[in-house]
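A single protein chain has been omitted; all remaining protein chains appear in their positions.
In order of appearance the chains are A, B and C, and numbering begins at 1 in each one.
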């Protein structure tokens, strides 16, 4: 299982901050597509961080157990 | 009589902050030359303010009674 | 690494304490401080009353550590500090405090602008703009 983390507008859409996902044969792009469909995130510009590093939203990097995948809405600091 | 004002390194050289000078037929350049000679200000880069506005050190502007002539060393604020 | 995130607004007293701590560093000739203050923007006739900030803190700390390292390589700085608020910050309150110090004034300007811009762009912070009527929208940095 990998950990999914949600922030800001995305956490609002998923209605939770964190959940787990089975990652057997799942890559980043698959995972994002899955969540996009499940939570209807189309309205939000999503960035993806894999273990705290930004990756392309359509990245083919395979996910593994203990990975932390964060879905991040636009940044608003400063 | 006009008022002479000295600041910083110049006041140190003249050993006073203010004095009066008779300005009959005296222009800025004359006045500066006079003071330069009297106080030996050659070592100091002097700016001249006439009634609080910078003027050229060799300006031919005639001085009149009640003028305020300030001899200013290099600025050091900030 | 010290903590960058502050629960609630950054107070003027916190800023003055930071300044006071630098008065023993006698090689410093110039400080530049940037402060972000929550603005009462009016959007479609509704006025912003506060911004509620959240962060992906673990990632934000890593990103800020990289920013810090690069800043010290790029600019001739003596010190650099960044603080950002989390939680609800009302309009008029300060949510962002960037503090750079250097030997000479000319070193601090570009560093300040660079750092403010990179923090806005690269640090995973999120802002919920809460209007006076308690509705909200999500802030997006340009």
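Throughout what follows, a contact is a pair of C-beta atoms (placed from the backbone, for glycine too) under 8 Å apart; a residue touches a chain by one contact, two chains touch by 3 or more.
Quantities reported herein were computed from a predicted structural model and do not represent experimental measurements.
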item	value
Left-out chain, listing which of the shown chains it touches	B, C
Interface residues of chain B (partner: the chain not displayed)	5, 7-9, 12, 45, 49, 52, 70, 72-78
Interface with the unshown chain - residue positions in chain C	12-13, 15-17, 19-20, 22-40, 91-94, 101, 103, 105, 108-109, 112-113, 116, 120
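Here is the rule we go by: only the chains that are shown with their structure count from here on.
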item	value
Centroid comparison with chain C (C-alpha atoms), farthest chain	B
Chain A-chain C separation of Cα centroids, rounded to whole Å	26
Separation of mean Cα positions, chain C and chain B [Å, integer]	48
Multi-chain contact sites of chain B, meaning residues that touch two or more partners	none
Chain C, residues touching no fewer than two other chains	none
